[in-house]
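Shown here: the complex without one of its protein chains, the others still in place.
Let's turn to chain A:
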Amino acid sequence: MQFFLNELKTVLRGLRARKGRSALTILGIVIGVAGVITIISLGAGAQSLILGQITKLGSNLLAIMPGKSNEDGPPAAAYGITITTLTREDAEALRDQIRFPHIMGVSGSVTGTATLLWRNLNVDTFFEAVEADSFSARNIEIASGEFINPTNINANVLVLGQDVKELLFGENDPIGELVKIKNIPFTVIGVAKPRGNVFFNNEDDKVYIPINIGQKQILGINYLQMIGIKVDAAANLESTITDIEQLLRERHNITNPEDDDFAVMNLADAVSLLTTITDALKMFLTLMAGIALLVGGIGIMNIMLVTVAERTREIGLRKAVGATNRSVRNQFLLEAGTLTFLGGIIGIIAGVVISYLVSLGARYAGLDWDFIISPISIILAVGVSILTGVLFGLYPAFKAAKLDPIEALRYE
């Protein structure tokens, strides 16, 4: 132990004496470790963000969209092709509790843009025209007032999203106020709780109106753009999808699934797809960080070989005064390990700072981003950095240990 401490002191003294070179030597390790820490932190942040969005959407949700979902590409609606076959009658048929015992809620909806007018203020926003029980099917919560329900489904009423409410009314209570969309007056009956961003859509920058009003008075259509379905348990999702497909094919007179004019999508699938993408990205970036560590390790090896050559006479002298091969080897391993350990520590600090800045930026951009640093990633980073030093220090250290003392002493 005494020997180790003495050696450590010697090593630190040596490194201090060659500050510039030591700093450049560990740069690769610093970048590699900072990369690992940042990637693991950002990955954890992104995953918690996605998990948060699942919770916001509500779990066990299905969405029925008009148009066939082509596995090779996006649904027809994405190309601007309007398919009008999905109707409120379809939604009504899904409410058959005997045929669909697992469906807890059904919500047909249409959406569009709207300019809201209140007194002399106006705001451009989106509207979503929903059926009466969307409340449960869509996980929307009410901050004040009430939501669209069977008693007001045919009235010109409107529920404000949080951002719209703040833009038009500020801190004032909007309930009972009259606002106009396309010159049609609506009575504000409620304000939804903030939901934040879900898949990069601001869910607070919108208003909710009854489906009849949205279809007939604003859009002038009689079909649905989406039916949201809430299923009682995750285990029943797959069977419910099959049942829904069967029903819609019956209703739409489709015999061949190839000719489907609708698509049933599982939101959990979309989420797991996103998770797969972020995981793949994480793997890739971790690989890059690994390569940075490898390059850093080779840098360490290179500089240690230079150091061994420069200090050949010192090695000869140390052997002459009684250093064994083992103690010479350990001295250089200790030096390489100390270098990379320092690199690891600096890398961790840099990684934590970068992760924190990214989380600040993400919050500023409105994402509900958590700053997560897992202790395991820090232990891993320290371990890997020391290991890199020792591993890449082995060859130079053995080379030093094998030097012949007489030749080493004569080395010029």
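Here is the rule we use: a residue touches a chain if its C-beta (ideal position, glycine included) is under 8 Å from a C-beta of that chain, and two chains touch if they have at least 3 such contacts; residues count from 1.
In this section, contacts and distances are computed from a predicted model.
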#### Entry: Complex member absent from the view - protein name from UniProt, among "Macrolide ABC transporter ATP-binding protein", "TonB-dependent receptor", "Glutathione transport system permease protein GsiC" or "Sodium:phosphate symporter"
"Macrolide ABC transporter ATP-binding protein"
### Task
Decide which residue listed in A:Gly28, A:Gly43, A:Gly214 or A:Gly316 touches the omitted chain of the complex.
A:Gly316
### Task
For the chain that's not shown, point to the residue among A:Asn222, A:Thr242, A:Thr324 or A:Ser374 touching it.
A:Thr324
### Task
Quickly run down the residues of chain A that touch the omitted chain.
2-3, 6-7, 10, 13-14, 17, 313-314, 316-327, 405-406, 409
